[in-house]
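Apart from one protein chain that is not included, each protein chain of the complex appears where it belongs.
Order as written gives the chain letters A and B; numbering starts at 1 within each chain.
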Amino acid sequence: MSGHEHEHMPLKTYFIIYGALLCLTVVTVGVSVIGLPSTLSIVVAMCVAAVKGVLVATWFMHLKYDRKFNVFIFVASFWFMAVFFIFTMTDISSRGDILAVTGNFEQRMDAAVASQAFEAASGDMSPEELGQMLYSGKGCVGCHSLDGTKRVGPTFKGLYGREEVMTDGTKLTVDDAYIKESILQPQAKIVEGYAPLMQELDVSEDEIAALTTYIKTLK
Amino acid sequence: MSPQTANTYAHPEGDLTPEVNYINATKGIKSWLLTLDHKRIGIMYLGTILSFFLVGGLIAMGIRAELFTPEGDLFTAATYNKMFTLHGAIMVFLVLVPAIPASIGNFILPLMLGQKDVAFPKLNLASFWIYIFGAGFLVFTLINGGVDTGWTFYTPYSSDHASGSVVLTLTGAFILGFSSILTGLNFIVTIHKMRAPGQTWRKLPLMLWALYATSVIQVLATPVIAITLFLLIFERILQIGIFDPSMGGDPVLFQHFFWFYSHPVVYVMVLPAFGVISETISVHSRKHIFGYMAIAGSSVTIAAVGFLIWGHHMFLSGQSELQGAIFSFLTFGVAVPTAIKNFSWIATLWKGSIRWNTVMFYTLGFIWIFLIGGLTGLFLATMATDVHLHDTYFVVAHFHYVMMGGTLFALITAIHHWWPKMTGKMFNETIGKITFWLAFIGYNLTFFPQFVAGTQGMPRRYHQYVPEFEVWMQASTIGSFIFGLSLFIMLGYLIHSLFKGVKAPHNPWGAVSLEWETATPPIEHNFHGLPVCTKGPYDFDEIEEVA
Partner (left out) sequence: MNANEGGAAANADRNPYLAHHFMDKFQQDDAVKMGMWLFLVQELLFFGGLFMAYISMRFYYPETFLQEAMAHLDWRLGAINTIALLTSSLTMALAVRAAQQGKQKQLVPLLAVTAVLAVVFMGIKYFEYSHKIHDGLMPGIFYAGESLSAVEAVNHAPQIFFSVYFMMTGVHGLHVLIGIGLIGYLMWRATKGELNEDNYSFVDNVGLYWHLVDLIWIFLFPLLYLVK
């Protein structure tokens, strides 16, 4: 039998490790009682737990005296666990991010169909009627009501000429320029009390003009 | 036909060998069922696996028969759902996962290492009985009215809505996982700690490198499916809600859990197949394998990278596009080591002295089929094309090409290659070759039309379909019956060879790896004394000189 099996750890070492483990338990409980901010507290708790784990693995489980390959096996398993955690959490935490920016496929198809209908009908219909068509076709209807109800976005009823308070505290009166900016750069100015959820859609100058005309009629 | 090698270990008294081998060393059913001999355990595994393959295959025949016409005339939709579920569950958990490692692997691994047994013979036997126990649950499910979740058990269908013995099936698969883990553990330790003197890692047969990589996946991935199924059992009974959206859980999380195992397990099925092919292509073209280290390294690389790509099964699950793109990119990475293997095999053939026998036919058949299976995988790994192809017959054809065409063809190759060693008898080459053509044509006729139907938009798992697909489905059904017939013929001539076959010489193929150094069939303890490994497993030139 080769040497490494018979290298007995001195008895003292066992008790030192045990003492350290108890101290770290006190530390981790203590940190929790102090009440650090949530994120910091979990980081500290996990670091302390990791140190305790290393102590148990290295001395109680004799990894310090074991073959290097057994150490490798043990450490490698954490790598595979990390892959599992990191990839899954990347998915869970970024799910839907792209949809929030671009709109989903169906929404974009509807918007394109609405544009075609707009062009086809632009000779025959009045700007108000065209605007009304776009209001449903481009999907505005999903978030902006016509009857004053507060939905995901502000209502269109009486919107034109209304004074709105923005999230940064400034006030402004809704006019042609603001409506145009809100359609083309939805995140630029957000009305107080609403979330920045609107997507950038493909809307032409003519379509914006028609929509603005329509909004003006909604008193 | 082949030169007899100088045989130092098996026959100290010359060729007047007593007929005591592992098959007739002890008698009685108990001496088999409770044996600790890896060879007998391997044979028992092989018998059981082939029996379940027959069950799963008959269900597949039923599915193909139903799909012969566009109408759902043979079975009801509910029965059809249960059929494809059980076909999938039986084929994956009971056949493909243990197919090569537990049967052929068990038989030849210690022989290739020049050892008397695997490191833990009792664990090996335990693993077999755990397999039987788990299989019992699945068989009971089959009798008890079946289950209709699909073999993937996706939530919330499996947790809330599915009828039938879902819990029983899950328990069966859970138990089978432990059999797989213990086999893997046993093999890793055996390869690490028990090699013949002189057998360095660079003299290890490539079959063992492949089994080693397989075992690593079995040990690392299988526990995750175990906990997944465990949680799903509780999800079904208690509705704990981790995977169930109606209780606040996340069904896509289940898919992450499931595919973290179930993608690597594809490599559990196919890596041993690569190992078999690396052996047979070298032995039967009587030439040193091309790119030994490249093939060995690619096995390990595939095992490692195989853990990073599970999300390509989930492109349309609502998974984040960012993570989807990462998975897609890494999936393409797996093509590299796989291609290295393919090129190395073909380079091995180059200027080799190829023996056109049954084993070689199946080897080349494997390469052809796996090539198609692998290349069609690239279409599915591309996020944009996967939108079109997901859940169509293209996917069905793809995974049958890699899993069934890959693993099963390699299993057949392995059975033929090691048949003389296992049984001591030679099978009939002529009928073997004819059967190969029947199997090869039948196989391709079954699955190639499914690619076409899939690209045209035929969805999988439907028991009725629109008449436009009829021609493809009929070709597929006819092909499947030809393929099934060829497998029965194969069973026939192999069994015939047991009784009427020519007695096999010790080394019919003139191979140089250690398993051919012992008697055929091997004696109970494999070798008299300990063999010493002096040359690499593919150094054929030296044999030529001896001859």
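Keep in mind that, in the parts below, contacts are C-beta pairs under 8 Å (C-beta built on N, C-alpha and C of every residue); 3 or more make two chains touch, one makes a residue touch a chain.
Note that this is a predicted model, so its numbers are computed, not measured.
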Contacts of the hidden chain among displayed chains: A, B
Options B:Tyr212, B:Phe257 or B:Phe290, residue touching the unrepresented chain: B:Phe257
Given A:Leu22, A:Ala121 or A:Val165, the one touching the chain that is not displayed: A:Leu22
Chain not shown: contacting residue from B:Pro70, B:Pro121 or B:Gly333: B:Pro121
Contact partner of the left-out chain, one of A:Gly53, A:Gly158 or A:Pro196: A:Gly53
Chain B residues that touch the omitted chain in the full complex: 36-37, 110, 115-121, 123, 181, 184-186, 188-190, 192-194, 219-224, 226-228, 230-231, 234-235, 238-242, 247-250, 253, 256-257, 523-525, 528, 530
Where the unshown chain meets chain A, residue by residue: 1-2, 5-6, 8-9, 11, 14-15, 17-18, 21-22, 25, 28-29, 31-32, 35-36, 38, 41-42, 45-46, 48-49, 52-53, 56-57, 59-61, 66-67, 69-70, 73-74, 76-78, 80-81, 84-85, 88-89, 92-93
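Keep in mind that, in the parts below, only the chains that are shown with their structure count from here on.
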Centre-of-Cα separation between chain B and chain A, whole angstrom: 42
Touching residues on chain B, where the partner in the complex is chain A: 192, 220, 224, 250, 252-253, 256, 260, 307-308, 310-311, 318-323, 326-327
Residues of chain A defined as touching chain B within the complex: 69, 77, 80, 83-84, 87-88, 90-98
